[in-house]
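Part of the complex only, each chain left as placed.
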Amino acid sequence: MRPSGRASDQMRDVTIERGIAPQAEGSCLVSFGRTRVLCTASVETSLPPWRRGQGLGWVTAEYGMLPRATGSRTRREATAGKQSGRTQEIQRLIGRSLRAVIDMAALGENQVILDCDVLEADGGTRTASITGAFVALSEAIFWMKERSLLKGDPIRDHVAAVSCGVYRGTPVLDLDYLEDSEAETDANFVLTGSGKFVEIQGTAEAEPFSSEELAELIGLAQKGISELVALQRAVLGAA
Amino acid sequence: MRPSGRASDQMRDVTIERGIAPQAEGSCLVSFGRTRVLCTASVETSLPPWRRGQGLGWVTAEYGMLPRATGSRTRREATAGKQSGRTQEIQRLIGRSLRAVIDMAALGENQVILDCDVLEADGGTRTASITGAFVALSEAIFWMKERSLLKGDPIRDHVAAVSCGVYRGTPVLDLDYLEDSEAETDANFVLTGSGKFVEIQGTAEAEPFSSEELAELIGLAQKGISELVALQRAVLGAA
């Protein structure tokens, strides 16, 4: 039995609210249950120096968490003077995931920076960030298209992410914080709209896991991500 | 004529939504027009080392801005590796303002940390932060009272803040971003519920100002802050 009463293959309620940050070129507020992440997309016409002059664009991401997104206060990274290893690991993952579905030549020599800021954390902040960041990025690309900043259609596919884990011996989908802190195994999956893998990260927190468990987690992730992609489609189509 | 069509002594619409961050001991979302700040209060039973063993509590504040709270993206301070001078100046001001109305002995040897994170910036983020932080702090003090963590009633008075400025030759109340970026003079006032001054910061951005203009700005601030305090009272009474 999961603490939330969910079935083992059941996602939390997921919502995506578009246009939440009116000054950004793209934005949404994505919620996976109580986890809430504000995603914004900023279009810049300048590229990082190493990327210039190749006729290609760039997509990158930064991740942050408000100090009181968590049960006890987390020290502000700006005060600590640096981003933690965990933060850097997550923002690199978000950036890689988005780049996997973007045609950089079609983007032209423009950069889109995604900012994913966690307002409330209850597990799965990185997977919610990726899922929401794709929507904010799509909005920003619509914005660029309207201004003829593109060389083609940069969106090759959708991308979304979900976590799965082995909780008290049972593989389950979309861990919340209570499950996550107790899970034997925790895995994050990033898949495209067409069901291909962009990223798979599985970690045995307590006990190493078997090939069979891995196969079950993969199946759960495929189910969850197909639901997330359907929601992204509905939300973006309704624009 | 102000860009927003407001009268010279008219505040923007101000709202304060309590309890917005369910994991924090106190919180609110305060809006001064389009400016929106998420304020949380975190109660900690440990004090900074230099404050220990005196039978007194401590109240402090940190301030941040999401990268895309602004019209063009602002660099994340956690990436830059330090808080800007402006950020430090603002968070010191918020902390001082709150401490002016708190009885530190009544607080006991506890610390309350206020985090003010700007979700959307349209001028007046520091005054909105102070006004909202007082509400979040009050909620946290209720929370402490219920758990018998206090030595008395620490709240000696309300505190709220507003900006005023000379815009195109006319003193006006509660500058928005358009006005602020053009104002000849910009002043921030922090007053108590009983109308006394906690802080006054006036800066001539373009032209030095006269004693007469200063007197007018003071009058506007007194009017605006009495409205803010009335709203704080309504919101806290309605809890």
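Going by the order they are written in, the chains are A and B; count residues from 1 in each one.
Methods note: contacts are C-beta pairs under 8 Å (C-beta built on N, C-alpha and C of every residue); 3 or more make two chains touch, one makes a residue touch a chain.
What you see is a predicted model, and the numbers here were worked out from it, not measured in a lab.
What's in place is 2 chains of the same protein, and the file's complete complex has 6 copies in all.
The rule is simple: only the chains that are shown with their structure count from here on.
Centre to centre, using the average C-alpha position, chain A and chain B are separated by 33 Å.
Across the interface of their complex, chain B is touched by residues 21-24, 27, 34, 38, 40, 42, 44, 62, 64, 66-73, 76-83, 87, 113, 115, 117, 119-120 of chain A.
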